[in-house]
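Since the structure comes first, as structure tokens, the remarks are kept for the end.
With one protein chain held back, the other chains of the complex are shown just where they sit.
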Amino acid sequence: MSSAFPQEHPSPHRGAVKVWVLLFALAAGPAGWVAQLLLGYGLSSYACYPSSEPRLTSPPPGWSAEHLILLVINVACLALALGGLFVALGSWRRSRKEKEGGALDVGEGRTRFLALCGVLTGLLFSVAIGFDTAPILSVPACWRMAG
Amino acid sequence: MTAWEDSRVPETADLTQDVRDRLKEIWEEKPGLLGWISSVDHKEIGKRYIVTAFALLIVGGIEALIMRLQLAGPERRLLSPEAYDQLFTMHGVTMIFLYASPVLSGFSNYLWPLLLGSRDMAFPRLNALSYWIYLAAAVFLYAGFVVGHGPDDGWFNYVPYASREYNPAFNIDIYALGLILLGISTTVGSANFVVTFLRTRCPGMSINRVPILTWGTLTASVGNILAVPSVSLAFFLLWMDRQFGTHFYDANQGQPLLWQHLFWMFGHPWVYVVVLPAMGMVSDGLPTFCRRPLVGYTPVALATVTTMALGFGVWVHHMFATGLPNLALSFFSGASIAIVIPSAVAVFAWTATIWTGRPRITTPFLFFAGMIVLFVIGGVSGFMTASAPLDWQLTDTYFVVAHLHYVLIGINVFPVVGGLYYWFPKFTGRMLDERLGKWNFWTMFVGFNVAFLPMHLLGVMGMPRRVYTYPQGMGWTATNVVVSLGAVLFAIGVLLLLINVAVSLKRGRIAGDNPWGAPTLEWATTSPPPPYNFAVIPSVASRHPLWEDALGESTARSRIDHGLLLDRGRETIATSPLDAEPNLILEMPADTPAPFLLAVGLTGIFAGAAGHWWWLSGAGGALLVLALLMWFWPRRMHADEPEAEPAHV
Partner (left out) sequence: MSEAVYQGAPLPVGARRRNSVGWWGMLCLIATEASLFAYLLFSYYYIAVQRGKAFAPNPHPSMKLSGPNTIILLASSVAVWWGEEGVKKGRKGQHLTGLGAGILLGVIFLIVQMFEWKAKGFGPTSGSYGSLFFTVTGFHMAHVIAGVAILSAVWIWSALGYFNQRRHAPVSIASIYWHFVDAVWLAVFFTFYVSPYLMW
């Protein structure tokens, strides 16, 4: 197809990285984070509120493995986020020479812009999953009785 | 009239007076009241949004001042507890729902097509509808208040306070229905922004070249599309509970906490809805006055989007004190703390832009830079309350009032006023006065901090929120006097703004196309812009179309004076979502009263529901259907249009 613009195309390397690869790189981190948040919140609440009566001791009967399960979920979600990061790094390597100038500041080249966004998103959401993993290791499941 | 065409190669032309005259004829609004009601020009609608939102800001501000008079001393009885409840509720409702988001919609409506190099929004009629419903919802929400039955359980409206059992009059019903009505306005407006962003950027404006303001409003709009149904549903279920005896929120059969979940699943994303576009204004405005591009465009654009994404997972931090289990809370604590990262990215990017630039200390610069200071203070107090144990100590005290005002006034009002100083010349063709502007800034900035910084202290000393008065001898009196004096000073600052606007509208210096030497496309057209925005559609080759020669970053050059003509009726170009390659010639709608009629019909439905006047709802519904038919009735095909596909070219 002949050029639609007098100027150079905004993403010369768009052929080097498929759009769905970039979409995965961008979505994996947030998806992993949302999954662990909702599953973790749901399970940890249900452990203490199986019905409208709160349990004041921990762990409730049948829920002794709760922390372990939550940990497994978080590790799996972290793996997903890191997978997105890994894919984004690959896309970034393939498109980093798309245009002249530094990517952070000048930022020309749409493909490498999205690839870089994927790298940063993967990093941020991996850290965010880490923030939610720390309490699994340190916070008791339910309320403790005062005293 | 030209013959019907299935497709064509769009003509290109140089920017000449002849082209301007022809387009003016096509795009000009009709005179008279009907013309005014029927206008679908995004600039007209944007101005209406801004003026209405500012009027409501002043109303909400007066409500705040009356409350500060009451709280200036202990045991004052200027207001009864009932009156105080209505006042603080309406203050919150007004500021959060009727000012903070609509004013940003106003700026975005006005600016977006100009920033994107287009001739209007993707759905001009939807734009008009969004404004008319907003206006109707504002009137609706105030209708109860003016007859003494305004909402009175706080803007958050918790059950069971808001249940019929404890609040039997129609105060809450007005709030419930009014907010659902407003939600429709917000949703259609948001859909318009999303499609406008994806489809109507000028050729060459790939998504890594759009101004940050459009990232901010796009993110807010996607947030609205996903979050507004939650609050609309919450209020609908409440209205059902109150009017028809359903059992969603009652403690015996339903679950009162359902309200808090639904409300805050919406409420926290909404916080970002009312700040992200304003942060975008700062990101686009600061570089102009620092005479260098924004440091770190990519991380700042991404910070905007990820803040909203994380913002969907923090709603329970508004519910730390409701007795949920420890571990369940800590997930939301972790998410809330994670938001610090993108926020800090933005703050460091702005600071670095100022640090490495050559700042000109103008009024908009002061407001934008002042915002950074207030954002840091509000951000740190937010970070503190993100920690559950600290929140248990501080929740429902004045500490939280201080925090939320630093965030909302700091990140919304300051950028908006700065944005008004920045874009006023584009809106009106005249500059606001710089000397008065600096007085304006310092009065507001000092007044704001005198009013709200001591509130942190009041909170730590244990003064609860939402109390209509307090006893003597608590040790709160002197601080409250300072807070009230600060509020008055802040109000004087806002008054200076109004004076400046009133005077400059008539006597301000003539601005010219680009008075600040700014880099983006809105400054490439005249001030104020013609009805068609751009006589030829620009095509851009970088993020700073007007700074390319000065920066010399690359050899590519944008074209402003030569581009697509599109003059066979109201037309503009549609482009592909990622790389903005032209892929369709858009036929834009003519002015029409259908959006106004639709809004009237919809308001009739809601007013009827409020009073159980079902005949009124029925009439409103009929008008709504008529307006919809008028809106969507297809255009008759041209006589020479072939029925079947011609043999392939």
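The chains carry the letters A and B, assigned in the order they are written, with residues numbered from 1 in each.
FYI, contacts are C-beta pairs under 8 Å (C-beta built on N, C-alpha and C of every residue); 3 or more make two chains touch, one makes a residue touch a chain.
Just so we're clear, the structure is a prediction, and the values are computed from it rather than from any experiment.
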Options B:115, B:212 or B:262, residue touching the unrepresented chain: B:262
Hidden partner chain, touching residue among B:194, B:340 or B:461: B:194
Hidden partner chain, touching residue among B:84, B:99, B:123 or B:516: B:123
Residues from chain B at the interface with the omitted partner, ascending: 5-10, 12, 14, 122-123, 126, 187, 190-192, 194-195, 198-200, 203, 225-230, 232-233, 237, 240, 244-248, 250, 253-255, 257-258, 261-262, 265, 539, 559, 561-564, 573-574, 581-587, 629, 632-634, 636-637, 641-645
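Note that only the chains that are shown with their structure count from here on.
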Centre-of-Cα separation between chain B and chain A, whole angstrom: 28
Residues of chain B defined as touching chain A within the complex: 203-204, 206-209, 255, 293, 295-299, 301-302, 306, 309-310, 312-313, 316, 323-328, 330-335, 337-338, 341-342, 539-543, 553-554, 556-559, 578-582
Chain A to chain B touching residues, read off their complex: 4-11, 14, 19, 30, 33-34, 37, 40-41, 44-45, 47-49, 52, 54, 70, 99-101, 103-110, 113-114, 116-117, 120-121, 124-125, 127-128, 131-132, 134-136, 139-143
